[in-house]
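Have a look at this one before I ask anything.
Heads up, one of the protein chains got dropped from this complex, but the rest are sitting where they should.
Going by the order they are written in, the chains are A and B; count residues from 1 in each one.
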Amino acid sequence: MTLFGATGRPYGRFQGGITVSVVQDAQLHEGAFGERRNLRSVVGAVGPVRLTTIAIGLWIVALADRSWTTETSAGSAIAEPGEFLVTLLDGLTFAGLLFVVASGFTLIFGLMRTVNMAHGVIFLLSGYLAIEVQQAMVGQERNIEPEQVSLFDWIFPTLVGAAVAAAIGVVMQQLLLRWNQGEDLRQAIITMGVAVILADQMLAQFGGLATTMEWPGATVHFFEILGERYATSRLFMLAVALGAGALLWLWLNRTRMGIVIRAGVDDQDMVRALGINVNLVFAATFFVGSFLAGVGGAMGASFSGAAPGADGQWLLNSLIVVIMGGLGSVKGAAAGSLLYGTVVAFAPAYLPRDYTFYSVIVTFVLLAVVLVARPHGLFGKAS
Amino acid sequence: MRAREGAVLLVGLFLVALPLFGTDFFVGSIMTRVLMLGLVASSLVFLSSQGGMVSLANWLVFGVAGFAVGNMVATSGRGLKLGWAPWPSMVVALVICTALAWVIGSLSAKTTEIYFLMLTLTFAVIGFFFFGQVTTFSGFGGMTGIDPPAFFDDHPIRLYYGALACSALAYLSFRAIERSPFGLALQGVRDEPIRMASLGFDVPRLRTFAFTFAGFFAGLAGVLNIWWNGQIDPTSIGIGPTLDLLIIAVIGGIMHLEGAWLGAFIFVGANVYLREIPGLGSIGGFVQERVLAQERFNTVIGLLLLLIMVASPDGASGVLARIHSAIRPNASAKRRAITIDPTGGYK
Partner (left out) sequence: MKMKAHRRLLAAFAVLALLAGACGSDDAASTDATTDTSVAAEDSSGESVDETAEESGAEPADDAGNAGGDTSIRLGIMGECEGPFGGFHEDTVAGTTLALINGAGATSTSATTALDGFSGANVAGVDIELVGIGCGDDTADRAIQEIRTLVEQQNANVVIGPLSGDEGIAIANYALDHPEVTFINGIAGAQDATLHVQAPNFFRFNGDGAQWNAGVGDVAFREGGWRTAAVIADDYGFGWTSSAGFVADFCAAGGDVVSYVYPPLGTTDYSSFVQQLPDPDEVDGYFWVVGGTGTNAALEAFVNAKGDLDGSQHAGNLFFNPGIAAALGNDIAGAYVGGFASLPGDIVTPEISAYLDSADAAWESLGGGLSGGEADSPSVALGFGFAYGYYVGTLALVEALDAVGGDLSDNHSALRAELSSMTVEAPYGSVSLDANRQGIVDTFVAQLVLDEASGEIVQQTVAIVPQVDQTFGGTYSADTAPPERDNTDCAERSLPWHGNTIPVVDGVPQR
């Protein structure tokens, strides 16, 4: 296997003969959503990547010790297992949120090749709406205590926000994207236009101040873990993410629509030829993709609040995750979320103390390394 | 061919004469900015129309030129504060930019299509955070109070002519390349990379060269920009302005070199003059108060962008082509026959 494009087929569409390309795809990847390629072969394919991974692991486990190398804020995993575990949990829980948002993005791209630049504003809009609905349900706008928020007071606003998000996604797809299917760049710019308009309108309607949604009171507790304190609300966030992921998996693997979508990812022309209403499938995909962005928006509003700028931030987060994982692959989105979430958590904790400012650069350099080494991401395949 | 050159020459002459009758503000602020943005955009249009590479890193190269000049020229404030003279700084900045473009180009040359776009976007974001976090070179406050060479200082019209000259240089160079063996090979790589590779062409190297070449002109625009603007900070090269450049290229028409400057003109013009939709004053009510009030001009820009993209995949130049084809069907049939895929092969 070569380094670039696995089989040197980034230009697959020029090879003439869709059959060849599809057969190769099937043999190599068994479809975008059903890859059998495991992480070991992914990492093992690239020597320098493996070496770097080992070096970083060694650093975290033993070398990053406060006493005998340069000081890091966490200390080595051997000396401070609690800090290590907390950092790991931080990474996993954040990855959950990342996955919910990014899986919607990658679903849309996987089927339609649409880079939905409006994904971030849909996320933020849902967050704002969920906050408004929650405030109306609790009956006050300020100083909401967690105890006042029942589980329903969190789930219902989340669903309302997500439903509106999904509706906007479908309307955008039907009005603006349906008739120019296949023109990647044009679609990206059109969704960018939608994003500019929606972001500006949200600034006008919701103002510039940050607002927060409350986690349900039942989930706001703390527990001790190796001497460190940890919040159950973060685990709740992970649980919601796992639930969303499970439902998505069931939908894609156990329903007719899901099977059609998976087939469409691999060979749209064949699906069309079989007489399936592709437009309905596209609309459904945009519905689910935007719904996921909406669920993520409510989770994000509870996790870090909603404010202007969060839209761009989360569009970027989604892009990073799906680029790392491989555009169009839900499994890749899971892998990308884990990788990105872990790096975001570990970089500030395990960089030498005077260099923690650079943690964010480390994240992006990692992304660049992944892309240079594997141009289509960990689980991606050439278009 | 003659007609195209003639038309461009006409516009060129008009631009040369513009300071004679345009207001200082129009020439010194608006048109200078249009020419600079058009210059960067032309480097992107060149890459996408000739090489099929829609890059988001050109704006980074543009910004790095500014940071380089800022670090070398400044004597106080942030950064290295080397205190060099402006002209040598410009030369060094251009060398740095070209080298950077070569590095980015060679790292990205093996990716194609949407992945190329994403990888270059990643480099752009790295650049943003690099200058934001590394206070040795800038920090989020950026480089401020950077003066241009004495020749340009307090002479906005001279700077305008500088931008015009650089634009002309870029235009002529890119046009010349189109017809050179290198340009033809590049077009081959754009259309049939596999065949080109099997014919013995080094495809990644051709792409890298094209990227480096475009990077030089992006850097040139970056130097002009900091002389004109006096400052640059990481938000200048953030994701917003990076996408703005793509918007400029696309609304102008990403397959036509002239579209770069046309797109810049529309973009800047809309920003300055289209703060409200004409005739809206009579609508009143909620729509005017909240949805399309004067301070909501981003909404207006977004609508304009949507309008152009819905109407024409090839931006404003595509719109013009359609108008023209309605008048002269013959010419348009010919045009269509040779039209290049407006999405730059992104299917």
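Rule of thumb we're sticking to: contacts are C-beta pairs under 8 Å (C-beta built on N, C-alpha and C of every residue); 3 or more make two chains touch, one makes a residue touch a chain.
Just so it is clear, the model here is predicted, and its values are computed rather than measured.
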Exercise. Among the chains present, which touch the one that was left out?
Worked result: A, B
Seminar exercise, completed: Of B:93, B:114 or B:262, the residue that touches the missing chain is B:262
Exercise. Hey, which of B:77, B:149 or B:188 is the one touching the hidden chain?
Worked result: B:77
Seminar exercise, completed: Given A:230, A:282 or A:379, the correct residue touching the omitted chain is A:230
Problem set entry | Residues belonging to chain B that touch the chain removed from view | 1-4, 6-8, 10-11, 14-15, 18, 21-31, 33, 76-78, 129, 132-133, 135, 139-142, 144-145, 154, 229-233, 235-236, 241, 256, 258, 261-262, 265, 269, 271-273, 275-276, 281, 288, 293-298, 317, 320-321, 323-324, 328, 331-332, 334-335, 338-339
Problem set entry | Where the missing chain touches chain A, by residue | 73-74, 83, 86-87, 90, 94, 142-146, 200, 203-210, 212, 214, 222, 228-231, 233-234, 300, 303-310, 313, 317, 344-349, 353, 356-357, 359-360
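By definition in this document, only the chains that are shown with their structure count from here on.
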Problem set entry | chain A and chain B: spacing of chain centres that average the CA atoms, whole Å | 31
Seminar exercise, completed: Listed in rising order, the residues of chain A that touch chain B in the complex are 4-5, 10-11, 13-15, 113, 115, 117, 176, 180, 182-186, 189-190, 192-197, 199-201, 204-205, 312, 316, 319-320, 323, 327, 357-358, 360-361, 364-365, 367-368, 371-372, 375-376, 380, 383
Problem set entry | Residue ranges of chain B in contact with chain A within the complex | 54, 107-108, 110-115, 118-119, 121-123, 125-126, 129-130, 133-134, 192-194, 239-240, 243, 246-247, 250, 254, 290-291, 293, 296, 298-299, 301-303, 305-306, 309-310, 313, 342-344, 346-347
